[in-house]
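The complex appears here without one of its protein chains, the remainder shown in place.
Our next item is chain A:
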Amino acid sequence: MAALTMRRKLAILSDAAKYDASCASSGTEKRSSAGTGGIGSTEGSGICHSYAPDGRCISLLKILLTNFCVYDCIYCVNRSSSNVPRARFTVEEVVRLTLDFYKRNYIEGLFLSSGIIRSPDYTMEELVRVARSLRQDHHFAGYIHLKVIPNATPELLAEAGLWADRLSTNIEMPTDLGLEALAPEKRPAEIRTAMARVRGKLDEAAPDSKAKAKPRKFAPAGQSTQMIVGADAADDGAILHRAAGLYSGYKLRRVYYSAFSPIPDASARLPLKAPPVMREHRLYQADWLIRFYGFDVPEIISGGHDGLLDLDIDPKLAWALRNRALFPVDVNRADCEMLLRVPGLGTRSVDRILVTRRHHRLRLDDVARIAGSIDKVRPFIEAADWSPGHLTDDSKLRARLVPPPQQLSLF
């Protein structure tokens, strides 16, 4: 076989990586190359350097080291029974590409994953070599996200965390049954054990005020995971329940939901239709409510139907419409927790309401200026000059708040 050009490899191995939803480069330690003669910096919040027409940001060089894989996971374009073109980068090639792109300010760093070749340890070792070379040989201070290969030895995991900002192990499917059906060679317990090991290392690295010695740092941007949505029959309740369990068990920073999207050379067992992007969007909103708004999974699911979130309205509005007895909320008196439950008020708006109301009583106009838009908020609040009256209980309220249908994608 003729050797592939570098550019051809790049095409194959970035195409192979595009189904992983995670892209963030945020939340790591502050770091720069100032005074080192190297390149790279991270300043907390990540930067999206470009956007693809699929609306997703391009922040990191997201590629696979290789798309050869010994596993045959049906949902995956790189499964061993697929006939997609195969390629493999050398460690040096990935390092060079990362630096070349970074120096032109195309990217924030590298997100490196890989098909599993030879053994989990061999594959993980290759990923670690790339990160080690970037950090040690090139003084690269940019962002690095490495994929954890479940079942690789804890020693490799420990080293990966020394070089990487973030580690991720994909849970893949919302339920073990789904994973068993679509990825027969993957063991759910092995995936979760890998996450538990990362969590253990993160705990060890957490600064302890009592200890004198500073612990060695480990993956300062924490760990994340990805779940494929819509490839099997799992409902949103199962998905969010799984996510809540992962957040609480493994200190995950993020769970990424990836609407199953048709892949080339796909098995007939897969739903080959437009990816359920609206469902994915609602799941992200629900996830947000769990992490920042104090909602629990049963509450969120109770806003939808039969274990599925309402696709027409966001989950917070859906919950509020089902719990109208708790409204209206007085913006001049209500506590923070209850204000956070008002549709249309985000954490920042609530903070500003709390500060402003110390000085004067808020009128509806004030809330409108703070929230940016008042339509969704109005039926659920009371203000100095406003009471929604029967509006809160109006049976047509939902119909009024559903946004007009719009075209979301080509399908």
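Observations
Operating definition for what follows: contacts are C-beta pairs under 8 Å (C-beta built on N, C-alpha and C of every residue); 3 or more make two chains touch, one makes a residue touch a chain; residues count from 1.
Here is the rule we use: contacts and distances are computed from a predicted model.
Candidate names were "Branched-chain amino acid ABC transporter permease", "Type-4 uracil-DNA glycosylase", "NADH-quinone oxidoreductase subunit I" or "Putative alpha-E superfamily protein", and the UniProt protein name of the unshown chain is "Type-4 uracil-DNA glycosylase". For the chain missing from the display, the contacting residue among A:A181, A:V277, A:L308 or A:I374 is A:V277, taking the whole complex into account.
Residue in contact with the omitted chain (choice from A:R118, A:K217 or A:R369): A:R369. Here one chain is not drawn; of A:R166, A:R192 or A:K376, the residue touching it is A:R192. Considering the full assembly, A:D265 is the residue among A:D265, A:E337 or A:D393 that touches the omitted chain. Listed by residue number, the positions of chain A touching the unshown chain are 6-7, 10-12, 14-15, 17-19, 32-41, 43, 47-58, 61-62, 70, 72, 80-83, 97, 100-101, 103-106, 139, 175-176, 187-189, 192-193, 195-196, 199-200, 241-242, 244-245, 247-249, 251, 259, 261-268, 272-275, 277, 296-297, 352, 355-356, 358-360, 362, 365-366, 369-370, 408-410.
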